[in-house]
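Reading through the structure tokens given below for one structure.
In this view, the complex is presented without one of its protein chains, the others remaining in place.
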Amino acid sequence: MTNSSSDGPAIELSGLTKVFGSTPAVDNLSLKIDRGSTFGLLGPNGAGKSTTIKMLMGMLSITAGEARVLGVDVAQNATIVKDSVGYVPETHHIYRWMRVGDVIGFCRALYTTWNDQTCHEMVDLFRLDLSKKVKHLSKGTLVKLALLLAVSHDPQVLVLDEPISGLDPVAREEFLDGVLRTICQRGQTVLISSHTLDDVQRLADTVGILYDGRLLMHGRLDEILSTTKRIRATLVDGRRPTSLPAGTIHDRVQGREWLVTVSGFQAEKLEHVRALEGVAHVEVADIGLEDLFKDIVKAQRATT
Amino acid sequence: MKWLIWKDYRVNRLIFITTLVLLVAPHALVAISIWRGAGGPTSPADAFMASSVYALGLLQLAFALLGGNSIAGERIDRSAEFLAYLPVSRGRILTSKLLVALAAVPLVWLPNLVIFAVIYAARPAGPTPPVEYILCVLGSIAITGLTFFCVAWLFSCMLRSPTFSVCAGLITPFLVVTGICWVVYLLKLPNPGSPLIVLWWYGGLCLVISAASFLSGALYYLRRVEP
Partner (left out) sequence: MKISPSSHVPIYLQIAAEIRSAVAAEVYRPGEALPSLRNMAIELQVNPNTVQRAYDELVRDGLIYAQRGKGLFVSDQGTTSAQNGALEVVRMLFEEGVRAGRAAGVSADQLREIFSASMNKPANKGATSHDQ
């Protein structure tokens, strides 16, 4: 029943689907996240990131497909999954009437692998006041408390759902600090969903781009960025060529400037563009994650 | 488990305080009026017996409140979404809530039964209501309280509104009584003679409804994935 192998992927989603009413919020999503890696799940608002995360945390019923965390099927054994995953949600609903110390005591009693030392370290790091009631905490402090609860039980997997949204720069830095400390110390697998690309680029080694519930692209970040290029050319008479190089994600014409974002870049693709009629001054440039993300989303929007 | 019980107690603390108030208030009122000599023809013994029964009736409200607040109470402030990612099984969650609700039973019944029994046993000579009569009254109150709780519990397991769940619980015994009356009227049943038969029917139906509501509520909650 519990099929946890120690060298399988940390998170495995197979054909995961969630339908609300008649619209699929997550559509046949299949993804493997290796142990020890940091995976950035990117996507615009409403892409299905939170829905996916809630399903793999056993907090939302799955319409079709399977989600396995550390080899355990979430639909069969949600409690085991929750015990080995540290989760920081997007919105926090910790009992507002509890004091910080009470919340910690409450969680400590429920997790089987709670580490008091880690907890004390985090309380000191975040300078949390144990006697303060949750309803009196600022947003930044609340998020830090949530992170403390997530890491204090030495989880093997850390899942962060848009953790940085709404934080001021100082709180953001403190939060990232806390996350990095725990990654450095324990080498956990981290899944972070965000639409702030900056943080994902810092932390993630693998990324996946979600749009309308579907995974449009995923792989190692450095590979994606090194094999995806932007070809810039001048269109002599301003007419967009009809033949595009293979692997074109998106192209845009602005006046006489033509920008083509191409994945899996090779010299032949450059030659293909150079050989086109009405095209001159062809150059290749690197593309940043933000521009790539925008192009992927634009391309999707154009087809729907 | 201790922490869960503590949490559930704290979530329902206001209800327990209300229970204490409803427990004390009727007796206090009687005590005050006797002390001020406003008793009238009723003896203090009778007055306290009456206040015990009255308190018991009033206190069944607490069970409706406890039932209605059990699951829906944590949905409405979304704290259920926090509990949802903690590694605690639905079974343990339910058990904790049940234990806290069960704690209300002795709180409601014991003091009043004790007052009632003491007065009844030490009662000076005079007309005494028969034991069966008293048992019927107390039994009906108990069964009504059980129905309040179980129906409110069912709605609380399924819905997000504790208020609606409480109301659903409160309304059910009245619906049962109304239903019985309508059935008797429509089927033109002969007058039963003693109210005991109606009471048996009332008790039986309420018991069935309570059991069914409680079980389906619990099963539904155990199966459900969403908080």
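Worth a mention:
By letter and in written order, the chains are A and B; residue numbering begins at 1 in each of them.
Going forward, a residue touches a chain if its C-beta (ideal position, glycine included) is under 8 Å from a C-beta of that chain, and two chains touch if they have at least 3 such contacts.
Values in this document were obtained by computation on a predicted structure and should not be read as measured data.
The hidden chain, counted over the whole complex, makes contact with A.
Across the entire complex, the residue among A:A109, A:L176, A:L259 or A:A299 in touch with the chain not shown is A:L176.
Within the complete assembly, residues 38, 173, 176-177, 180-181, 183-185, 197-199, 201-205, 222, 225-226, 281, 283, 285-290 of chain A touch the chain that is not shown.
Everything below uses one rule, namely that only the chains that are shown with their structure count from here on.
Distance from the chain A centre to the chain B centre is 49 Å, each centre being the mean of its Cα atoms. Across the complex, chain A meets chain B through its residues 57-62, 75, 78-80, 82-83, 87, 89, 91-98, 105-107, 109-112.
Here chain B touches chain A in the complex through residues 2-4, 7, 10-11, 77-82, 84-89, 224-227, going by the rule given at the top.
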